[in-house]
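A single protein chain has been removed from this complex, and every other one stays in its place.
Read from first to last, the chains carry the letters A, B and C; within each, the first residue is number 1.
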Amino acid sequence: MDLLKRFAQGELGLGRTEAFSDGVFAIVVTLLVLELKVPALHDRSSTGELGRQLVDLLPKFLSWLISFIIVCKFWLNHHHLLTFARHATYGMIWLNSIFLMGQSFIPFPTALMGEYPMNMLAVSLFGAVMAVNTLLFIALQSYILRNLLKPEMFGAVVPHLARKSFVGVISYLLGVAATFFDVRIAFVLYALTPLFFVTPPQPRTVNS
Amino acid sequence: MDLLKRFAQGELGLGRTEAFSDGVFAIVVTLLVLELKVPALHDRSSTGELGRQLVDLLPKFLSWLISFIIVCKFWLNHHHLLTFARHATYGMIWLNSIFLMGQSFIPFPTALMGEYPMNMLAVSLFGAVMAVNTLLFIALQSYILRNLLKPEMFGAVVPHLARKSFVGVISYLLGVAATFFDVRIAFVLYALTPLFFVTPPQPRTVNS
Amino acid sequence: MDLLKRFAQGELGLGRTEAFSDGVFAIVVTLLVLELKVPALHDRSSTGELGRQLVDLLPKFLSWLISFIIVCKFWLNHHHLLTFARHATYGMIWLNSIFLMGQSFIPFPTALMGEYPMNMLAVSLFGAVMAVNTLLFIALQSYILRNLLKPEMFGAVVPHLARKSFVGVISYLLGVAATFFDVRIAFVLYALTPLFFVTPPQPRTVNS
Partner (left out) sequence: MDLLKRFAQGELGLGRTEAFSDGVFAIVVTLLVLELKVPALHDRSSTGELGRQLVDLLPKFLSWLISFIIVCKFWLNHHHLLTFARHATYGMIWLNSIFLMGQSFIPFPTALMGEYPMNMLAVSLFGAVMAVNTLLFIALQSYILRNLLKPEMFGAVVPHLARKSFVGVISYLLGVAATFFDVRIAFVLYALTPLFFVTPPQPRTVNS
C-alpha cells in the first residue's frame, strides 16, 4: 500500500488542475460540433435539397444539444466541487484525470447516437457512458470531501450527497433500459437527467 | 419557481467561467480554418492548377474571415461585459453556457456558407445563427446588468443598451432577407454588422 | 556561444508558459478520441453489426487509453517540475516548447498503433516516440534543476533524479524490443511504464 501513501502525497495548488480541466471541457464541447458535417448536394444552389439534408441531420443536432448541456452541467458541478478543496494531492489529480478521460470520450458516443439514432446499441452506449461519467464524478467528489475539505466549507456540504448523486446514474441507466421499448424515451430521459444537477445541490435548498 | 430561486444562488468567482469561455472562443476561431481543405491536384507540381483551385476556395476564405471577425467581436464584448459582474450565479453560468453553445455552433453555418455560397438557404442560415447568437449575448448582458452589476460600474453602463444591441440582430436579419435578392448583399451585410460593436459601447462616446 | 548567453536571458513569469502548456496537454488528450471514428453500418439499426464493429475498434480504444494515461502522467510531472522554477528563461521556454512538440506529436503514433496493432513497426514507433518524449522531459528537468531552482525547494529535489527518470526511457525501449517477439508484450509494457512516475518522486518516499 506504498502506492496509496504516494497518492495521498502532494500539495499542489489548484490553478493548473483547473486550467487543464477547463481546457478539456472547452475542447470537448467545441469538438462536438465537428460531427455536423456539411452535406453533399447534387444541385448546389437548391434550397429544397439542402433543407431536406438539414432535416436529416436533426438527430445529430439533438445529440449535440444533449451532450453540450450534459458537459456544461459537469463543468459547473466540477467548478463548484473544487471550491471545497484545500489543495490537490496526487490521488485527487489522478481521479480528476480519469474523470476528464470520461469527459473527453463523450464525442464518440454522441457521434454514434447522432449517426444511428434508431440503433438500440448506439443509444444505450450513450447512456452507459454518461452513467460511468457520473460515477467518476462521484468518486472525485467523495475523495475531495473526505480528504481535502476546507474547514470553512464544512457547513456547505449537503448531507447524503453521494446518495443524491446516484440519482443521475440511475436515470441514465433507465434511459439505457428504455431503448428496449423505444429509443425516443431514452432521448427524453438523457435530455432530462442533467436537470437534477443543473445547479449544484445547496444545503439551504434542502432546508427550505 | 424553486428552479428560479436555485439559479439565483451561487457565488462563484469569475475566473473559471472566463477560462472556460476563452477556451471555447479560442477553439472556435481556430477550428474555422479546418474547413480550408488542401485541394487535390492531378498534376502535383502545377502552379496553374493549384492557383485555380485556391481561387475556387475564395468563398471559404471569405466565410472564414467574416466568422473570425464576428467571433472576435463577441469575445471582446464578452470580456467587456464580464468586467461589470460582481460574481457568477448559476443563472449567469447557464446563460453563459447557452451563449457559448451558440458560439461553438458557428463553424457549421460558416462551413455551409463557404461550401454553397450561391445557395440562398445556406447563406440565410449563417445570418440567422448570428442573429440568435446576438440575442443570446443580449440575454446574458441583461441578466448581468440587472442582477450582478458592481456598484462602482453603475456609471459605465450605457443607457438603452439592450435597444442598441438589437441593431446587430436586425442587421443580420436584413442579410437573411437580402438573400432573396442577391446573396452578395448578404455577404456584405454580414461583414459590416460586427462594426456596430467593434468596440463595446461607452457612455462617453454617447455623450460626446 | 552568444546564442547560449541569449538563452540564459529572460526573466519571464511562469503563468503564460503554464497556460500554453496546459492548453497543449488538454488538446492532445482530447484530440486522441477523434481517432475513434463512427463505423459505417450496412444495416443501420442492427445491434449485432454495430457490436462487432465496436469490438474491432478495441485496439484503438486501448491505444487511446494508454496514451491518455501517459499524457496525464507527463502533465502531472510537468506541473510538479514547474513548482521548482523561480522564473522562465528563454532557454527553459525553448526546452519546454520542444517538449510540447513531442507531446503534440503523440496523436500520430497513437492512431498508427490503433490502426495497425499487429504491425511491428507501428507498435515500435509508439514506444520510440514515448522514449523520446521522456528524454525531452528529462532535458527540461535537468535544465530547471540546474539553473532555475528556487532556493527553498532545494530539499525537495530527489537525489539521482535524472538516473531514475531514465527507467521510463528504458522501459519504453524494452517495449520496442518486445515487438520482435510479440506485440502484445509491448502493449503491456507501454501500459505499465507510466506507473513508474504515476506520482512525481518524493524525497520522503526515498528515505522511508
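One rule holds in what follows: a contact is a pair of C-beta atoms (placed from the backbone, for glycine too) under 8 Å apart; a residue touches a chain by one contact, two chains touch by 3 or more.
Treat the numbers as computed from the prediction; the structure is a model and nothing was measured.
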Among B:23, B:91 or B:127, the residue in touch with the chain that has been omitted:
B:23
The listed residue (B:7, B:75, B:126 or B:143) that touches the chain absent from the view is B:75
Write down which of C:27, C:66, C:176 or C:189 is the residue touching the left-out chain.
C:27
Residue list for chain C contacting the dropped chain reads 2-3, 5-7, 9-10, 12, 15-17, 19-20, 22-24, 26-28, 31, 34, 90, 93-94, 97, 100-101, 104-105, 107-108, 111-112, 115-116, 118-122, 125
Chain B residues touching the omitted chain (full complex):
18-19, 22-23, 25-27, 29-34, 36, 38, 41, 44-47, 50-51, 54, 65, 68-69, 72, 75-76, 79-80, 83, 198-200, 202, 204-205
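In this section, only the chains that are shown with their structure count from here on.
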Need the graph distance between chain A and chain C over the touch network, please.
1
Since chain A and chain B are copies of the same chain sequence, what is the angle of the rotation superposing the Cα atoms of one on the other, rounded to the nearest 5°?
90
Work out the mean Cα position per chain and let me know which chain is farthest from chain B.
C
Cα centre of chain A to Cα centre of chain B, whole Å, reads 25
In angstrom, rounded to a whole number, how far apart do the mean CA points of chain B and chain C lie?
36
Multi-chain contacts only, two chains or more: what residues does chain A have there?
19, 22-23, 26-27, 31, 34
